[in-house]
Structure formats: C-alpha cells, structure tokens
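A single protein chain has been removed from this complex, and every other one stays in its place.
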Amino acid sequence: MNKRLSNRAMIDHHCHAVVTRDLARDEFEDMISESFAPAPLGTSHWDKPVGLAIRRWCAPVLDLPKFASGEEYIARRLELGAGEVNERFLKQSGITAYVVDTGNRPGLLCSYEELGNAADVPSYEVVRMESVAEEVMRAGCDAKGYADAFEAAVEASLHDRVVGLKTIVAYRSTLRIDQTAPNRNEIEAAASGWLTEIEETGTIRIGDEVLERHILWTGADIARQKGLPIQFHIGLGDPDVEVHACDPSHLTGYFRAVEPWGVPMTLLHCYPFHREAGLLAENFPNIYFDVGFVQNWAGPSYRKMMEEALELAPFTKQLFSTDAFGLSELFYLGTMRFRDSLDAVLDHWIELDECTPDYAEQIKTWISGQNAERIYGLSG
Amino acid sequence: MNKRLSNRAMIDHHCHAVVTRDLARDEFEDMISESFAPAPLGTSHWDKPVGLAIRRWCAPVLDLPKFASGEEYIARRLELGAGEVNERFLKQSGITAYVVDTGNRPGLLCSYEELGNAADVPSYEVVRMESVAEEVMRAGCDAKGYADAFEAAVEASLHDRVVGLKTIVAYRSTLRIDQTAPNRNEIEAAASGWLTEIEETGTIRIGDEVLERHILWTGADIARQKGLPIQFHIGLGDPDVEVHACDPSHLTGYFRAVEPWGVPMTLLHCYPFHREAGLLAENFPNIYFDVGFVQNWAGPSYRKMMEEALELAPFTKQLFSTDAFGLSELFYLGTMRFRDSLDAVLDHWIELDECTPDYAEQIKTWISGQNAERIYGLSG
Partner (left out) sequence: MNKRLSNRAMIDHHCHAVVTRDLARDEFEDMISESFAPAPLGTSHWDKPVGLAIRRWCAPVLDLPKFASGEEYIARRLELGAGEVNERFLKQSGITAYVVDTGNRPGLLCSYEELGNAADVPSYEVVRMESVAEEVMRAGCDAKGYADAFEAAVEASLHDRVVGLKTIVAYRSTLRIDQTAPNRNEIEAAASGWLTEIEETGTIRIGDEVLERHILWTGADIARQKGLPIQFHIGLGDPDVEVHACDPSHLTGYFRAVEPWGVPMTLLHCYPFHREAGLLAENFPNIYFDVGFVQNWAGPSYRKMMEEALELAPFTKQLFSTDAFGLSELFYLGTMRFRDSLDAVLDHWIELDECTPDYAEQIKTWISGQNAERIYGLSG
C-alpha cells in the first residue's frame, strides 16, 4: 500500500461484518451480485467489473497469480480457510477502525467485535432502526404501545460502543414520502395495520410510510439527545430499491426541518446521486456523504465516482466507507479503490497547480478518517 | 476499420431502416435533428456534434475531404445517389446483422429485408406493439373486442424473422405509471375512451396509460410463450419525451413482478439514465441495456457514455445498437463510435493492468454481438 498514507486514520464509517465460515462457490458468487437470482444461463456473476477486480487484486493476496480464474480463486479460498483469508484481507486493508451496521442478516455474519478482533483494530456499532422496530414486533407489542416500545428499544440498544443510528427508509417506503412527523394516532393506526399484515403473512418486515416517518423523526430526536449521527441508505442497492425514488434530495424538506437540531446525517453510497448528495452537503451544515459501495462494484472505473464526489462539496463533509458485506475482499478492495482514486484526483490537482501537496494531504486526512472521527466522536 | 474486430459478430440489436430515395437538403437536415422544427433563424442543424461528426467521418466515405461543408456533403450525396450512398455506409459499417424496429414511419423507410439486402447481411424484425394496437383500431374494432383483437394481432405478426417485441410506453404514457396489469373492464373502458378520441380527432394514436399497461403485460405474456425479448424505449428522444419520467427505474415494480417469467427485457439508448440501466441489469437477471443513439449524437464526446456504461453492469448484459433512422450514415458512424469507445476503454484497462488482452476480447465479443445472439436466438 501507499506509504504516504501509512499513518493516516482510515475510518470505514459504513460496513457490515464478514462471514467467518468457508463459502461454497455458489455462496461466494451470490455475494458478488446485487441480484436475488443466479446469473442467467450461459453467464456467470464473475463477468462483471467487481468480479474482474477480485481476480486482479485479491487473487495475489491469496498467493494466486493476478487474473486467476474464478474457479481457481474459490478453490484457493477454501484451501486457506475463511479465517486465514479474512485475516489477510482485513489486516492488509489498512482500515484503522470499523463502524459496523449490524442489522442486515446478523445470523450470516460475525459480530462487530469479532470483525474488529480479526483485524486488531477498534470497532463500533451502528443501530439499524428498522431492525429494532421489527424486533419490537417479534417480541410482541400492541398497536397502542408500539411507538413507546420502539423508542425504548432504540434507547436500550445504545451501549457504549454504539456511535450512530441508521435508517433504510429508502428500501422500505422510498424517500419520496411526506416529510413531516406523524402523530400518535397515525402511528397507532399504522402499527395496527402492520400487526394485521404480520398475522396474515407470518413475516415481520417494516415498510409502512407512516412507520418510516416515525423512525426518521424519533431517530433524529434520540440522536439529538445522545449526540449521535444518523446514516441514510441512498441510491443503488438490491432489487428492492426503486432508484429514482432514492435520490437524497427527496428528503430536502426533512433535512430543512431538522437542521437546527444539529444532528449529523450521513448519506451512504449515493450513486448515481452523489452529485445531489454533494449539493446537500454544501447546503446543509449537518449533511455528510460518501461514495462507498460503488467504488468496489465499479472495478476499473472506480475513479470517476471520486472525481464527481470532489466536484462541489466541502472537503470536511465527505467520508470513507467500503460498504463491505460478507466478503473480506471488499474491505481490501474498497479501501484500495478509495485511496487510489483520492490520490489520483489530488495528484492531478497538484499537477495542474490547482492544489498544494500539503493541502492535498489535509484533504486526504479529512476524508479518510478525521471527518468521521469528528462526527461519530470516535475515541479508540 | 480496426482489423482486430474483423471476424466478430456486430449485431445492431436496435435500429430502423433507411430512406432509399434521394434526400433534399431540408429533408437530410431534418434527419440530423430530434426537433420537430427547423433550426432557429441564423443557425443550422449542421452545427451540433452529430453534424460535425458526419462532416468529419462520413464525408470521406463519399470521396469528399474530411470536414467538407454541409452544402458540399448534400450535393455529393445527391450526385452519388441514395442507392450508392447507402451501400457504401452499410457495407463499410461492418454490421453483421440488423434487428429492425419497423413500426416508426414505415412509409418513409425501406423494409427490414431491403436493409439486409443492401448490406448483404441477415436482418430481423422487431414488432412495435403500439403500432399493432393502432393498426387494430385502424382496421376497425369495438371496445369490448379490443383486448382480444390486440393479442391476436400481435401473435399474427410473429412470422419467422421476428425476434422480439418493442414498446414505446415511455413516449406515450411515460414510465411513471401504475405497474400492475389492468383488468378486462379497465381495458374495455380505456378502449372505449380511445374510440371516442379517434372519432373526435380523426387521429389514431395510442396514449392511454391503461392501454399501455395492457401492452406491457400482454407483451410479456406473449414474449414468455414465444421465447422473445421485449425492447423498451428509455431516456432521450424527440419532443414527445418527458425525460425525467423515462428513467427506467420507474419500471422497477413491473420488472420485479415479471422477473420469474424469464423474458429478456432490453433497455434502449438509456441516456441520461445509462447508470440507472446498468444498475437494473445488475439487479435483475432478465434486464439488458445499450447506449445506442447517443454515441451517434454525441459527436467527439462519444467515449463518456461507454465509460459510464461499463461502470457496474455485468459484461453479459450490455448490447450494441446504432438506433440509426433513415440515414445510412448513422449505421456507419454509430458502429465506429461504439467500436472505438469500447476499444479505448478496454485498452485503458489493459494499460492500467486492470484487465488482460484476452478478457478484453471476450468482453468485446459479448457486447458487440454474442449477448444479442444469445437472447434474440439469432441463427443466420
């Protein structure tokens, strides 16, 4: 890795943990796809930018030649064992702290502590509020008691390694919703509807717009009291996402209303709305953003997102994330892509005499970790 | 043309036929404009990227110096005659098969067979479902019988050179519509409304949202039974398009619902939503896309669209098209732009040590023709 960066904090402010058992070929390939389905007949999930990037950059970390085939890669991964594989990628990523969303398929992944231990660096938790709401219903709750039970459950989840809240409202009701806080009666009616749905379907999955608005507003209120940031899923995702309705500017009314509360709000991944995210970061003092996930997924094209992210927004408002999920490769690759692209853009600025080397270092220090340290209050 | 590509299938999976009679100056200039109006006073349709590109790249094919003026170009085109001009551009394009949308102004253009014959390559037809619906009304049909008559007419149109269906729902009701199938009563009421409109206006033009939803769902059902793909107009177009409502992610609900049917769905041109199209191609196994048309229209800037198209989507999901209409120049230019940009991006990847030469060849083979051959079932 780049020596110039060796002493800089690299805070992965949005990631998930890894799978610690060995992954069969189809399981691994599922994890390099955002689809819920296998690749179409005659095609393979390897044949996309992220598959090519793993063959190029991750294979050598497992002692394979660069561009080893997918089959060779899976075989070598099994030969080494998941423990060794994860340790190599996590340690070589150079990440100095993890801020982990623990709400997505926790049974599949290790805990945030195990992730930190495997890399020998501090790790922190972010509480996914939709998971808390679903847990409240799983534990049993009536419609009248739901609002209080949810609030109590969020507060109860805030142990001393929790450094933020998160909402996936984008996935559940989209961001194109009424921007105001619902009242108690509306929440009770919506909770009642959800209870009926649970009874009918046997599945507990929050999705109602009123309940999501309750999460947004209650979350902001708790975050304000506790001094925590809130993370927002924005833009691209799996087939549950309707992308046009996940443009972060759909939340402008909400951002405007809660601005005086001073709660840092971080817009995650953002692609293809990273320009819109940069504008919001310029317009509102409490808005932050990253271009995580897509730099992993974009393979050789990873630089464009960083160029676009650096167009307008204050350098003090951009963050670093890998959005790695399951595969330790994505921590390694995502960090490499982030660093290389930030180096490349700023080196180009220096070459054009548009920036000094010292100020470029300052920008890297901010975006790589210092901005996250400041807003999440990380202390080791 | 590039020798490396000489043996590769180049399947133009979305194009229209050409005009076979000589074109007067104003007719030619109309065809390098997406506007319905003449250029404003003091300006000319030549003074845009596609006009500049024709002067640079097409003039020499007609034995003119590069950058000949528009006037010289038109004069030489008339001198050679449309037959000779078309043969030169079509044969020199290197396209190995045409998949032709025959539903747009068929009286102006030659048939798909004539197009294939002029270039001495196979040609296939795609049935534009809106044209079938309008033909059904033209032939005479009552509201109650419309749904069955439409289905029967689509099925009747499927001769053995038809390899796909197409919808221009984007133009008629936009993509921002109810995503479910309408029921028989709704269709009958909508057909009745359309009949009234026809009587009042004397014009037969489908546009009702319910009738468009019927096309989407009936089309998918017929396509499933017959093993055909469906093409969707996406993004930019003529002044009838309301661009923001032609983002393909407006169709997410529909794509999600029909995914199990396994019908390949191809998103055409897509600009400025090619990033969104790439995401859909990643999320849904049956979604494919191209950046045709815009590479013709973008003149010297044609590379950016290819760079953006290659950011995320599987290499097995992108297709090649020119979207040429009327002018044989656009087959030549569109193919040149497509090839040069794909070569340039992949050469750059090889230079960065992000891709091997062999795998780059594989990617080109897929996108240039093999993906289209696979989903359209082309056999010669």
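Going by the order they are written in, the chains are A and B; count residues from 1 in each one.
We adopt the following convention: a residue touches a chain if its C-beta (ideal position, glycine included) is under 8 Å from a C-beta of that chain, and two chains touch if they have at least 3 such contacts.
Worth saying up front: this structure is predicted, and the values here are computed from it rather than measured.
Peer 1: Among A:44, A:111, A:192 or A:283, which one touches the chain that has been omitted from the display?
Peer 2: Touching the chain that is not displayed is residue A:283.
Peer 1: Any idea which of B:154, B:169, B:236 or B:267 touches the chain not displayed?
Peer 2: B:236
Peer 1: Kindly state which of the options B:33, B:92 or B:192 is in contact with the chain not pictured.
Peer 2: B:33
Peer 1: From the list A:44, A:111 or A:316, which touches the chain that is not on show?
Peer 2: A:316
Peer 1: At which residues does subunit B meet the chain that is not included here?
Peer 2: 33-35, 37-40, 42-45, 47-49, 52-53, 56, 66-67, 236, 238-239, 241-245, 271-272, 294, 297-301, 304
Peer 1: Considering the whole complex rather than only what is displayed, give the residues of subunit A touching the chain that is not shown.
Peer 2: Its contact residues with the unshown chain are 247, 249-250, 252-253, 256, 259, 275-276, 279-280, 282-286, 307-308, 310-317, 348-349, 352-356, 359, 366, 374.
Simple rule for what comes next: only the chains that are shown with their structure count from here on.
Peer 1: With chain centres defined as C-alpha means, what is the inter-centre distance between subunit A and subunit B in Å?
Peer 2: 37
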